[in-house]
Structures are given as structure tokens and as C-alpha cells.
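Removed: one protein chain of the complex. Kept in place: all other protein chains.
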Amino acid sequence: MTDTGYVQILDLVCGGILLTAVLMLWRRELAAIVRLLVVQGVLLALLAALMGVRESSTELFVVAAGVLVLKAIVLPAVLRRVLRDSGEAREAEPLVNVTASLLAAALLTLLAYGLSRPLVALAPSPTTRALPVGLAVVLLGFFVLVTRRRALSQVVGFLLLDNGITATAFLATAGVPLVVELGVSLDVLLVVLVMQVLAARMRLSFGRTDLDGLRELRD
Amino acid sequence: MMAISEMVHAAAASGPAATAVLLAPMLAPLVAASAAVLVGWRRAVSWSAVAASVVILVSGVLAAVATADGSVLTVGGTLRADALTAVMLLVIGVVAVIATWSGVSYIDQELAAGHTDGRGARRYGVLVPMFLTAMVLAVLASNLGVMWAAIEATTIVTAFLVGHRGGRQAVEATWKYVMICSVGIALAYLGTVLVYYASQHAGIGEQGSLDWSVLVANADQLDPGVMRVAVPLLVLGFGTKAGLMPMHSWLPDAHSQAPAPVSALMSGVLLSVAVYALLRYRVVAVAALDLQFVRSLILVVALASVALAASMLLAQRDYKRLLAYSSIEHMGLVMIGVAVGTPLAVTALLLHILGHGLAKAVLFCASGQILASEGTTQISGVRGLLARQPVLAGTFALGVAALLGLPPFSIFVSELALARAAADAGLAWAVAVALVLLLVVFVAVAGHTAGMLFGGDAAGQRPPHTPPHTPSLPRVAAAPLVTGLIALAVLGVVAWPLEQLLDAASAIAGTS
Amino acid sequence: MSLIGAGLGVIAWGAIAGVTLGALAPSRARALVAGVLTSVVGAGGVLAGLAALGGQGWSLTVTDLLPLGAMTLAVDALSGAFLLLVGAVAVAVGVYSVGYTGPGGRHGAEPDATSGDTTALAGPSSEPGAAGHAEGAASRTAQSALPLFVAAMLLVPAAASVSTLLVLWELMALTSLVLVLAEHRLRASVRDAGLWYAGMTHAGLVAIMLGLVVFAAGAGGESFTALRAGSGDLSPGTRSLVFVLIFIGFGSKAGMVPLHVWLPRAHSEAPSHVSALMSAAMVSLGLYGLIRVGFDLLGGGPHWWGLLVLTVGGLSALYGVLQASVAVDLKRLLAYSTTENVGLMLIGVGAAGMFAADGNRILAGVLMAAAVLHAVNHAAFKTLLFLGAGSVLRATGLRDLDLLGGLARRMPVTTALFAVGALGAAALPPGNGFVSEWVLLQGLIHSVTATGSPSVVAALSIPLAVGVVALTAGLGMVTFVKAFGVGFLARPRSTVAAAASESPLTMRAGMFLAAAACAGLALAPATAGAPLTRLLRVLPSVRDGAPLADSGIALRLAGIAGSMSPLLIALGLLVAGASVAALARRVAQGRPRRVAQAWGSGGARLDPRMEYTATSFAEPLTRVFDDVLRPEHDIDVTPYVESRYLIESVRFRQRVPDRLEARLYPPLLAAATRWGQWSRRLANGSVHRYLAYGFVGLLSVLIVVGISG
Partner (left out) sequence: MTASGLTAGALAATAGQLALVVGGAPLLVGLMRQVRARLEGRAGAGVGQPWRDLRKLLGKEAIRPDGSSWVFTMAPLLLLASTLVITAVAPFLSTVSPVEGVADLFAVVSLLMLGTVALALAGLDTGTAFGGMGASRAVTVAALAEPTILLAVFALSARVGSSNLADIVESTLTTPAQVLSPASLLAAVAFAVVIIAEAGRLPVDNPATHLELTMIHEAMVLEYAGRDLAMIELASAMRLTVLLGLGANLFMPWGIATTVAPLPLLGAAVVFAVKLGVLGAGLAVFEVFVAKWRLFRVPELLAGSFLFGLLAVSASFFLA
């Protein structure tokens, strides 16, 4: 693969990751959001594979396969189950409306660019130049967490955050050591499973998964 | 003493003994957990958790003896114990012994009262030892990435412990706990990734490293630009687990909903393990960045946490939440020590962690008993306890006294040393702010507990809904509490066995 | 082994034995064990104190005690004076407590205004107070805390490093708090008293800790030796900051205004022997801390330090005595009197600081000696007075002077001993309080000639200080005439008072010991000359010389013209009184006095309701100082049901609240409450908001990092 080709594909993939993140902010249909998450998972796996080609490391191919399984298949499946059980198809009115959310997303992306300047400066290369994408996805994920009302949306926000970090890890360091990567993936999976159980219990106790109901513990 | 030390050193030289010392505290709880998986909640199983805790404690003591002179135990490339680790192992062991010991009677009471069933008890029996394993792994891991994963694992393991009681509030508390902690810890992961990134360009090699000792050795090579982004992420991220501002909000909910022994473990150890992570990172950060940056960042977070705790304690109405906010306050104080970072400060903050762990273990376990006896967690629902339940209320009162920093308990000594260290570092203003906030905390907590404890037992003073009180605290429930208080008092008076270890630990983590 | 070491050993082991045995002893023996061990601990203090005042020195460092520091102890003459003071108080209190916390007595019961008229005359064992009392001051906790409290107080003056001092200081606070709370089950007010005490004492600790920590940081070490050596390295601003902080801190323990609020509560709600310990001994340690840090470790300072102390002292003296003169609760009265006397001590210390700064070391020495001497005298008579109040409380269950009276015939020993204490507290010759006030006044009035042309500040402040001391003495006299005259003389104003009986032997013995100390101090103050000289040697910034000329039976001041012989005055009074009595007896030719009914204004038999009460006794003063005291009056007029013009009863109630407290503290507490209520909104339960905190925190940190990088 030529350098230009690599850079173009890399930019395409990264652009795709950022685009899916923004779309998730835009869409209100939960099923659509889960589909976007699948797309993002595939793109992440692609990114890992791309790094693998670049570094010619088989380890990264294994990681890419793992990412594909976890982020594009297992986790969305869990989310779909939550979605099916809950019977709530749409996100309720978010705390910040979509227009403002998109504006905020723009600002957050700008911040991510500003922030990654010192990171890029350490080792300028096409790969690290794409770092802002990872950071932007992290911030967008956090934004989703703060503004979306449904339990499922918050899980999505968390996954978005995690995808952003994964992207950052691939772009900056071509992946963390395998043992760490394994631990992290296991943790993420378990957290999502725990949340799934909790969402189910929440529905049992509260009748819905609107997080505004969780206001009993307070000072 | 010398003989033991020599034996351990000899053993450390040959690998297997070190392996045993470092693996035993992880495996013993797993054995206890498997026992619970297999047979459910039985008398023997409940005591096996205590036994596992004792194993942790003993390993901590052995590790302490082996590392007090500055040497390091390692197993493979993954587990590593120096004096700082040994201190943390001791903290985990001590608090775990008290918590699991009082957990024995706690779960029995819960079962008897119908608050939980056999499944719940079995889950408790499985998860608590796993929680211990995760924390032990976090302090033993030589790789900072593994340490991160272990700390995140504690969130997962404890999720269902927090929700142990079931019901709406349990779900609510668990959701907040899992969500906020996962997000926070994810930020710490981002920070870890960035540190790894910096390490790849620090002359360690193309692959870089997350091994702490390697990082420390090359810390001055790490790129300051990257570290300036990474360090705040780490502080915020691990700060979440440590219950620091601004991601502290999970803590009062989780601590007030979890079963008392679990609250004790979370408050007494889990928070400290997160602080331990920050302490490790601080060594790297200070070498890579200028001291002033790290100090201001941590100091702001620390003082904000103390201020928040003071504000929330003033009008507090729930005694378990009161204890939770007090944990935030104490973690804030510990973080002041981290900010200062001189050897004296590190010694003091480690002693503070130990003292706080013990005091909180005693207090949360006692508060569980109060809840069992009074049927409410409202401060206003408990009146004249000292007259009706002298032993229980007495331990609670002494625990609060210890928490508020009264001698002979060790928290007084460590707070004083923290103040001295901060003033020596030219941060007298921070000491002043912290002391004034501590005064507010003192008045608030003393006022609330005085309302609970003192007063007569005249019939008119008891609210009508209180159940007929249990005549007195069962011996098996009282013993761990009294033991904890005695340990706390001894720590505050006698310096001898611990001081050398603390000094060795502060030589590792302290920078002047 | 030196005597001091032996004494401190007795203190330490006595305290350990006291805690253990106090907790283990069966309830019958507990009072005896705790009392004896308290006295033993106190005796250790007396021994060490006497040895130190005799010129011995001693120091010890134990590195294995006290983590992150070291237990450092050192005893010099200044420590010795306070060791002696605290130890002597403890000896008397220990003996007294055997009887006081033993079985019997009505103390500990709810002081009920109506009980005076309604309580049946029953045996003490059937009283509700008797049962409650066993759970109060006689409880296991309280009895084992007593020797520990004494030991902590005794070791405070021996502490020789910041950590050691603060640990012992707080240990003293904690043990005294436990003792103050001893009777919490019997009266709801005990809890409030304990809270106020805990809060104020912790506020004081914060100030002391901050001051000393800053001091230690500047001096480069935390041992007193290092502080002494390094105090010169501090900038003047830091020195002043340290001084102001420790003045606030130690002053709050000493009960100076406006930090005195805990004192009337804690002293009146604590068991009486504990009140004696706190008021006589613990409060003096505030003075000790001020002298030790301000004049020894910091080595004195500029003129305004002295002026500050003098001003606060003057205000404390005046405010304390004014409140005492209108107080109706006997123990509250004694507590305010403590504030007054601390004020006098502070006037001495402050004036000493001013003169030392001006270079007039002779006067500074005299005034410092006066302050210390007054602390000792105050300890003696206040111990006696609180123990006396305790005896009354035990016999009647009453602290309210308006319901007492007639005790002189039922409790003759207690009455006589209380009179000795009251004489000392009223600063009248031949009492012991007079002696130290005399030295204080001598020091003040010689400022004119001694300083030549004094500064304007001194010319204004010293006469005012004399006026304050004089007014304090006058109002102190009123206070104790009231306490003694209304409380003990005349006919009983309630049935409980009428049924009072004399205290057990041990209580009388404890009071007798205190009275003997009063008498000794009153008659032979000149013996304090050599010890005071040694004490001043510790404070080179004040004076390295003798404050009192060695002068046998007369008290002569060194360097200034002033002499007085309390012994000869007392002897003169005795001789004159005896000869007049003999003469009168001869004139009367052995005819006894006839007992007759007092004149009842034409017929009506006098009943106790016609007697002057404490309230009415203080009424003229209340009116004179109306603007300061602002008494509150309630008048309830109850008319007959049939007609509102016919009045069935009129109920008049007057309260004199602590105005200073009412002005300062409620707004503070209200602000704290508002703050607390407002903060509750921070945790409103919304997980979004919680995450938003983190998000905003993250963004702001990142932005700051981005901008600054």
C-alpha cells in the first residue's frame, strides 16, 4: 500500500468514525443509533487492521478481529436486547435540543483539535494528525451522557466515549499492550452487561428507563 | 523480629517465597469466592472470607517486613511489591478483616430480618472476596494499564453489592455508581493511553512501556506537552474512584445503599486504592512536568472536595450519607498530601489512609448495626442511643471522635503531620483553608452525632416508629469494631513498627 | 532519676492505672479507685512542679511514641508552676470526687424550678437523682476519664514539641468533653453544652495548630528548642500572625471574650468536680500556652501585641464580672467569674508585654509575676468554690440561687469553706485573690514614674486598665456577696434547701485542702518569690530578675516601691477582732444573745418568699448596666375568668442573656445553616447533573491546560 493511499484510507476511516458519532447525536431513533454504533465498530476494526498493515504486526490483526467481534457484534446485540425488552423506540426530548447539540459538537471538536496540538507535536505523522478525531469522539460521548435521558442512550454515550479512547489508542500508540487491551475490553463488556441488567431492573422498579426517575437519593 | 526479617529476605531472594507472598492475597479470596459459589452462604463460608482477609493482612505484614528496607519483590513481570505496595496491602488487609468479620453477623441479621435471601447472601459471599482480589491486584500490578483494569474491575464487582438490598433506591444508586465511575475511569484510561504514547517517544524503546518502574526511571524523558494533557485526565479519572470533586456524586448514594461491610470496604480501601494510583502517577508526573503545575491541579481538586464535603455535611440528614461525605472530606485531605508530596506528606497521607480506613470500617459497620436496631438511616430518627445501646453507641462515638481527628486516634497525628508538611512546603494558606473547613466539618458532624447519641431514654424522646430495640450488640458484631478502635488508638500513639515502613514508602513516592 | 522524672512517671502510670481500674472496678469501689488515682496523678504533678520550681530541669524524648513526630517532654520553672497548679487542684478534686461520685445525693437530677416547692422531703436514696447519678459522673466512662483528663492537663506544660503539645492538648479536650457529657442522660442541656464546648475548643485548636505549624515551618523544626532558636528567622509579619493565631487559640481555652461562650455552659453542666478541674486548672493552661509561645518561644514582640492582650483582657474581665454579678445559677456565676479572672491575668500578661517592648523590664517582670500568681490564686479559690457549689448541688439538687439559702446552719463546714473561697474571689483582704490583684495594680500604677514620659497609648490604656481592674474588683465583691449571702445565709427559700445535710467526709476534706491552699497563698505569698524568679528566667524577653524582693512576712516588690503584709493584716484583724470580742463579752457579762423573730414589718410572719433573692439582689446593678446587659422581662398577667379587670396572678420573669453571644454566634450559625441548605441542591439526585459536573470539570481543566500550554 502506498503512503498516499494509506493516508487517504486512514482519513476516510477517521472521518467515518467522527461522522457516526455526530449522527448519533442527531438521530433520536434508538434503533438507528445502535446501527450507527455497529458502523462505528466496523470502522474501528478497520482502523486497527490499517495500523496492522502499516506496522505489519499480526498482533494488531488479532486485535482488529477482537474489536470487530466486541464492538460491531456483541455490544450492539446486547443493546438491541435492551431495546427490545424496553419497548421504547425513541429517545425522549433530550436535555439540550438537537440544534444546540450539533453546535456544541462543533465546539467540542474544535476543542479536541486545540487539545491535540501538543500530542501531534510529539511525533508528527499522518496517523497522529488524526488524533483530534479520537478526542472529539470522547468529548461527544461525554456530551451524550450528560444530555440524553434514556438509560440506553447513556450506555451508547459510554460506548461512544470508549470508542473514542480506542481510536485514540490506535492512532497514538498503535494499540496498548495486549494484556491491557484484553483487560479493557473485558471491563467494557462487563460494564455494558451490568448496565443491561440494571436497565432491566430499572424497568421492573420504575416501569420505564427514563433516568429522570432516578431522583430518590438526594440531599 | 530480626529473625523473621532475615527469613523473609532469604525467601525473597529465592523466587517462590516472593511468589507466595504476592499470589496468596489474590488467590485466597478467590478460594473463598469459589466456596461461596459452590455451597452458598454457610457459617464456614462466611468465615472463609475472614480467613482470606487475614491472609491478605499476613501477606501485607510479610511484604512490609521484606520491603521496609527499600527492596522490591517481583513475580514475573506483572506483580511487584515495594514498601508503598506493602502499606496498601496492610490497609486492605486490616479493613478487610474488620469488614468481613462484621459481615458474618451482618448477613445473618439480614437473613433473619428477611432483607435478603439465600441468593443474595450467596452473591454477597462471592462478590466480596472478588472485590478484595481486584483491589489486591490493583496495588500489586506493576503495569499501570493492568492497575487501571483492576480498578475498573472493582466497579463491576461491587455494582451488585451496592444493589444488594434491591428496590428502586438500590437500582438508582447502582446505576449512578456504575455510570459515573465507568465514565471517570474511562478518562483515566485515556490518560493512561497518552502516558503510553509519551513513553513510546521517551527513549525506552519503540514499544514504550506502562511498567511503573520503567516509567519512573525515564520520567524526565516524557514529553511535557503530552503529559500536561494526560495528568489532568488521570487526576479526574482516578479522582472519580477516589470520590473527589467534580466526579464525587456517586459516592454518597453508593455508600448509603451498599451493605455496611461493603460500604466499609469501599470507603476504607477502594477510595484509597484510587489515591494509590494517583500517588504512583504523581512520581512520574512531577519528574516530567514542573512541580507547580501538578501541585496546583491536585490542590484545587483536593480543597474543592473538602469544601464540598463540608457544605454537604452541614445540613445532612442521613447518617450513612454523612459518613460518605466524610470520606470525600478525608480523601480531599489525603490529596492535599499528594499535592504537597514531600516525604513527610507522603508518610502522613499513608498513615491517614490507614487511619481513615480503620475508622470508616468501624463506623460503617456500626452504622449497619444502628440501622438494624433503629430501622432508619435518618439522623433525626435516632435519639438517645447511648442510653439504650451503650456498646454500639460507644463504638460509634469513638469512631466519630477518631474521624474528627481527636487523639489518641491516629488521624489526629496524620492530619497534624499533613499540616506541617504543607506549611513546610510553603502552602500555609492551603492549611488555613483546610483547617477552617475541617472546623465546619467538625461542628457539623459533632452536632449530628450528638443528636443521635446523647439524651435520656425517656419514652417521649423516641419516635414512635422505632422497633423495640435489640437489648445489646451481639459479641461477634462488637468484637471487630472494638478491635478496629484499639488498632486505631495504638497507631496514633505508638510509632515503632510502622514508621520504618512508612518512611520507606515515602522514599518511593515522595519528592522534595 | 530526678524528682521531676519521678513525678511525671507517677502521672503516666497513675493515668494508665486509673483508666484500667476505673473501667474494671465494681461500681461500689469505682468512686474510691478513681478518686484516689486522680489524687495520686495530681500528687505526681505537685511533686514534679515543686522540683521544677526548686530549680531542677528535665527533658525526655521518646521516638517510639507519637508517630510522625516524637514524644518530647521538657520541664522548666514555667512548666513547673503550672504542673504545681494543676496537680494541686487535682489532689483536692480527687479526694472530693470520692464522696461526690459516691452513692447518695440529689445532684444530677433535672434542676426544676418547681421542685423547690413541691418536692417532698424524702430520703436521698429514693430520689430520682440518685439512680440517674450512677449513670452520670459515677459511670465507668466518666470515672476512667477523670485520671486521664488530669494526666493530660499535667503533661501539657511538660510538652516540648509542637506535635506533643497538640496531641496532649487535644487529649485534654477529648477527656474533658467526655466528662462534660457525663450527665447527658439526665438533662437535655448537657448535650448543647458539650457541643458548644467541642466546637469552641476545636476552633481554638485550629488557630493554635495553624499558628504553630506556620511557626515550625518558618523556624525549620517542630521541637521547642528549634522554635526558640529559629524564631528570629521569621519575618515580623509571620511572627505577628503566629502570635495572633495562638492568642486566639489559647484564649478560647482560657475563656476570653468573645470566645467564652462555651464556658458558662460547660462549667455549669459538667459534674462539679469536673467543673473545678476545668475552670481552675484547664483554663490556666490557656494562659500557659500564651506565655510559653508568645514570650518564650517567640521571645516577645512589638508593643501592640501587649496592647491587644491587654484590651481583650480588660474586656473579658469587665464582661465576665458583669455577667457574673447578675447570674442566678451558682455554677454559671462561677464560670463567668472565671472569664473575669482570666481577663485579669491577660491584663497582667498584656501589660507585661507592653512594658517589655518598651524596655521597662522591671515592671514587665512584676506584671508577669502578677499574672502567674493570679492564675495560681484563681485556681485555689475557684477549685474551692466549684467544690462548694458541688456540695450544695449534691445536698439539694439545686444550682439556682433564688431557691437556695439557709445552708449555713445545715451545712456549716461547706458554708465556712465556701466563705474562704468567696473571700479570695472577691479580692478582699485577707483573701488570696487580693494579693495578686494588689501586685497587678502595683505594676500598673508604677507605669507613670517608671516610664518617664509614656506613649499616648500607654497613658490612655494603663489608667483605663486600672479602672477596669478596680471596677472588676468592686463588681466581683457584689458577685460573691450575692453568691454567699443569698446562697448560704438567711432562711431556706425552698423545701429541698431546708432539707439539706452536710456533705460526706471526703468532700469536706477535698474542700478543706483547697481552702488550706487559699489560706497559704493569702498569708505567705512572699514564699513565691524564688519560684517566680526562676519562672521569669525562662522568659528572658520579659525579665531576668526577681519580681519580689526577698522580704519575709511582707510582700515587697523588687525595683519599685510597694509593700504590703497580708500576714500582718490578717493578724491585725484577728487580734482586733478577738480583743473586741473579749471586751464585748465582758460588757455583756455572759448574757447570751436572745433569739427573736425578725421584724416582719408589723405583724406578718416572715416567709421565705419575702426574702431578697439573687435576682432582686442584683437588680440595682442590672439597672445601672442596663445598656450593656439588656435584660429581658416577661410579665404574664392572668386575670380571673369572670372579669379581666380582676387579676388572679402576675408572673414576672427576668432573664439576662449573654448579649455578646447573642450578637455574634446566632448569625454565624444561621449563615452556616443557610449555606448547608443551599448546598443540598448540589446533590439533587439527577445523574445528568452529576455527569455534567464531571464534564464541565473536564472541559475547564482541558481548556486551562490548552491555554496555558
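Residue numbering begins at 1 within each chain, and the chains themselves are lettered A, B and C in the order written.
To be clear about the criterion, a residue touches a chain if its C-beta (ideal position, glycine included) is under 8 Å from a C-beta of that chain, and two chains touch if they have at least 3 such contacts.
Since we're looking at a predicted model, the values are computed, not measured.
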Partners of the unshown chain among those that are drawn: C
Touch criterion as defined above, residue of C:484, C:512 or C:693 at the omitted chain: C:484
Contact residue for the chain not shown (choose from C:588, C:670 or C:703): C:588
Contact residue for the chain not shown (choose from C:620, C:639 or C:666): C:620
Among C:568, C:660 or C:682, the residue in touch with the chain that has been omitted: C:568
Listed residues C:232, C:520, C:545 or C:577, member touching the removed chain: C:577
Residue ranges of subunit C at the interface with the undisplayed chain: 325, 405-406, 408-409, 412, 415, 419, 426-429, 434, 438, 441-442, 444-446, 448-450, 453-454, 459-460, 462-464, 466-467, 469-471, 473-475, 477-478, 481-482, 484-486, 489-491, 554, 556, 560-565, 568-569, 572-574, 576-577, 580-581, 584, 587-588, 591, 593-601, 606, 608, 610-612, 616-621, 623-624
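In this section, only the chains that are shown with their structure count from here on.
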Comparison of B-C and A-B (more C-beta pairs in contact): B-C
Distance from the mean Cα position of subunit C to that of subunit A, given in whole angstrom: 69
Euclidean distance of C-alpha centroids - subunit A vs subunit B, Å: 31
Separation of subunit B from subunit C, taking each centre as the mean of its C-alpha atoms, in whole Å: 42
For subunit A, residues contacting two or more additional chains: 115, 118, 142, 145, 154, 211, 214, 216-217, 219
Per-residue overlap in subunit B, given as positions that touch at least 2 other chains: 172, 175-176, 179, 183, 225, 228-229, 252, 312, 315-316
Interfacial residue positions of subunit A with respect to subunit C in the complex: 95, 111, 114-115, 118, 139, 142-143, 145-147, 149, 154, 211-212, 214-219
Complex contact set, residues of subunit C against subunit A: 679-680, 682-688, 691-692, 694-695, 698-699, 702-703, 705-706, 709
Interfacial residue positions of subunit A with respect to subunit B in the complex: 115, 118-119, 121-123, 138, 142, 145, 151, 154, 158, 161-162, 164-165, 168-169, 172-173, 176-177, 179-180, 183-184, 186-187, 190-191, 194-195, 198, 201-202, 205-206, 211, 214, 216-217, 219
